[in-house]
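One protein chain omitted, others in place.
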Amino acid sequence: MDFGLVAQYLLNGIVLGVIYSMVAAGFTLFFGVLNVIKFSHGDVVMAGAFTALAAFAGLELLDAGVGMFAALIITVAGIVAMATLGAVLARMLILPLRNAPPLNTLLITLMFGLALRESVRLFYPNGSNPKPFPQLLPDLSMTFGNLALRLDSVLLIIVGLGAIVGVHLLIQRTRIGLAVRAVAQDPETARIMGINFERVVLLTFALGSGLAALAGITNGLYYSEVNFGMGLLLGVIGFSAAVVGGLGSIYGAIIGGFLFAGLQTIGAVWFAVPAYKDVFAFGCIIVLMAWKPTGLLAERSSERV
Amino acid sequence: MSAPTLDVTGLTVRFGGLVALNSFDFALRSEELVGLIGPNGSGKTTFFNALTGIYPPASGRVTLGNDDITGLQPQRIYDAGITRTFQRLRLALSLSVFDNLMIGNHRNLYHGIKGNLFGRKRLRQQVEENVESSRRLLEQFSAPLATRLFDSVFQLPMIDRRRVEVCRALISSPQILLLDEPSAGMTHEETRALMDDLLASRERMPGLAIILIEHEMGVIERVSDRCVVLNYGQKIAEGSYRDVSGDHKVRAAYLGED
Amino acid sequence: MSTLLQIEDVISGYDQADVLTGVSIEVPAQQITCLLGSNGAGKTTLIRAILGLTPARSGRIMFEGVEITHEATHRIVGLGISCIPEGRRVFPGMTVRENLRVGGYTETKRDAVDKRLEEVFETFPRLEERADQLAGTMSGGEQAMLSIGRGLMSAPKLLIVDEPSLGLSPLLVKENFKVIQRVNELGVTVLLVEQNVRQTLAIAHQGYVLSKGRIAAHGDADRLRDDEEVRAAYFGN
Partner (left out) sequence: MTPGKRDFRALIVAAGLAALFVVLFLHLEAQWAIALLALGLVLGLYFAVRAGLLARVQAAASHHPRAAIAINTIAGIAIIAVLREEHFALLMLATVCLFVTVCLGLTIQFGYAGIVNFSGIAFFGIGAYTTAVLTAHSAIPHLLIIIVSGLVSGLIGSLLILPMLRTRGHYAALVTIAFGILFRTFLEVNDTLGGPQGLKVEGMRILGWSLNDNISLGPLGTVSFYASYAMLALFVAAAAFTLIKRLERSWIGLNLDAVRTDETAAASFGIDVPRWKIFAFTAGNCLAGVAGAIYAMMSGYIAPASFNFGDSLLLVSIVLLGGSGSALGVLPAALLVVVLPEKLQIIQEYRLLLFAVLVILILRFRPDGLLPRTMREYLPGWGRK
């Protein structure tokens, strides 16, 4: 196998890794701050992409549907809409069930995701078919031997990594990030310190959901296509990545995201039938869970008896 | 004097850098009731958890009779005849009083798949026997409670839940009963009644030894044969309640006297 | 002498355990008031009620003449009540500096927070040495120090200290009590909740003894020191 092909696989793997990490970062934020798994997350990724698509349709009506400017507008639209949705969801479904068994939260969000998916399929114009996603990024590429380095891929990697690093800095460096981390470590003590618990939770859910929207849009721009069912697999992959990395740690999410992308890439190269890549990747995840039951960067916790 | 039933030597439990229990020596004889006291966080519950296999000990040795039971799984410790209650009740609230008691009687029940699903003669016999014995046991604590054998624990007030938890620990006729603060959340009068009932039912269980963690000193004074005082994970005194409560180290631990 | 915190006939319960059955206390400004009682007497429940973590079922809690009985915790804290919780509860995965910043969360001006940080570091030079160490990796004594420092970061009017002696060696307990006394001398009102009678009464001005969810005795520290009720609350005789 020559260098160009390897580099091609590598580049593809990196884009995937960035997308997965963004989704996983959301899972990790929610889990960190409230110890819940919000399983509708994958469908929020999808809904974010579709919101952007709708925004694009609006721009086209105004004859503004071209170029980087349009890309920026639809991205902002998707992120804002999903951030709002995330906060509303936390307020309506997740906070009220805070003292119920954790499984109930998992189920109720699974079902919310299903509802979201079905709503798009049924109510988005022609939503049950794959929709082409507009090509808004500069269509340039450089070739090095067999490697065609597309400028848009590079752009997507930069924006995606930038977003994750941005969220990471927000959490690590700002006052509000301090509050988020305090709530994540010990909600009650955080409240004693004067932190408004509910506001921090809603903010975290908005943040994670906004990131999900960005992941969805990145996915759409990269593959030039979105469909109503794309969230399911992306959600499960994001969840796997977050869990394998160790829930509650942003680093874990990044490691998990790239690990999963790497496994898929290896699977695609390794097997004669590239479609086995998901089987291979999920098989590895199950084995990994057996080996490190609480993830690679696990947070220690002990039960009080 | 008979040889100790339970013999603990040098038991140490660590959580990370924290030594929750430091080289603890303890012996318990058959039929003895030992009060275990000490300020908050002194290692009392940690001792119970290490003894019952919930926390692995860092070092030390625990023997029951002639058997070494150090660091065994909780279910093996139970099989060996040590049962307990929990500081915060750990009953199955959605299940009936009888079900909860039968969880405690696991050792004496038949768990084969075949006989539980088919035939069921033995099951029927065990159920009937155990309904009777459960009722008898509950009656020693509270006659009205005995009539609510098939109600869910969820419907019971705190005092009755405590009683159920104590009965769950007693029904398998253990050698040693560990009571972790049975008075928590109850009034003086309720605590007194519970302890009286416990002492009375102990009469019917020859050989039963009890370790009691308790904050109400009045209770300890009234019921214990001997007291052990823990502070910072270390045993600081041992003896009769009178001796221990007069001990300057104990007073220092509780009252901060120099 | 004005009353900073006033608790009237509070009834509260938590997890069906540790129930308060009508507790009234007054905390005068500028003083150290202590609340004594053995394990399970209801001390922690009372603190939770003051902070709004387990709101009182009935009764009233007033701070500076304003009723706070049913306020949200962050608002109560924002009024100038700070708490050093039982078991210290530092944020183990954060550095010492970050822990202190969380303590000053109610202050929105960065300059003010930095200034207080300086002050706390002056009081506890040890914390400055360890400013960038993760709190979870420090010894129990250092964590206790951090917890007190964190409680001071919000420049509180009332500082509630919940069992500072818990799990500490006698020497450290003594040090902690000295610090609390010093804080009080600087003008902060203190509500000190303790099991440890002698050392507490040595620094407190006045106190209450809580036993089984009721006030069993109250009065000046000197009077309580030799009170039979105090002994009874602990040793039941």
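For this structure, a couple of remarks:
Going in written order, the chains are labelled A, B and C, and every chain counts its residues from 1.
Here, contacts are C-beta pairs under 8 Å (C-beta built on N, C-alpha and C of every residue); 3 or more make two chains touch, one makes a residue touch a chain.
Values in this document were obtained by computation on a predicted structure and should not be read as measured data.
For the omitted chain, the shown partners it touches in the full complex are A, B.
Of the options A:106, A:176 or A:296, the residue whose C-beta touches the omitted chain is A:106. For the chain missing from the display, the contacting residue among B:9, B:63 or B:152 is B:152, taking the whole complex into account. Against the chain not displayed here, subunit A makes contact via residues 31, 37, 93, 96-97, 100, 102-104, 106-108, 110-112, 114-115, 118-119, 122, 232-233, 236, 239-240, 243, 247, 273, 275-276, 278-279, 282-283, 285-287, 289-290, 293-295, 303, 305.
Panel shows subunit B; residues 52-54, 73-75, 77-79, 83-84, 86, 90-96, 99, 102-104, 106-107, 109-111, 113, 116-118, 120, 123-124, 126-128, 131, 150-152, 168, 172 of it touch the chain omitted from the view.
Following the convention adopted for this analysis, only the chains that are shown with their structure count from here on.
Centres computed as Cα averages put subunit B at a distance of 33 Å from subunit C. Chain centres here are Cα averages; for subunit A and subunit C they lie 43 Å apart. For this pair, subunit A with subunit B, the centres built from the Cα atoms lie 49 Å apart.
With touch defined as above, subunit B holds no residue shared between interfaces to two or more other chains. Within subunit C, contacts with two or more other chains are made by no residue at all.
Against subunit A, in their complex, subunit C makes its touches with residues 51, 53, 72-74, 77-78, 83, 85, 89, 91-94, 98, 101-103, 105-106, 108, 110, 150, 154.
Touching subunit B in their complex are the following residues of subunit C: 15-19, 38-40, 87, 139-140, 163, 165-167, 169-170, 173, 195-200, 212, 234-237. Chain contact summary for the complex, subunit A toward subunit C: residues 175, 178-179, 181-182, 185-186, 188-197.
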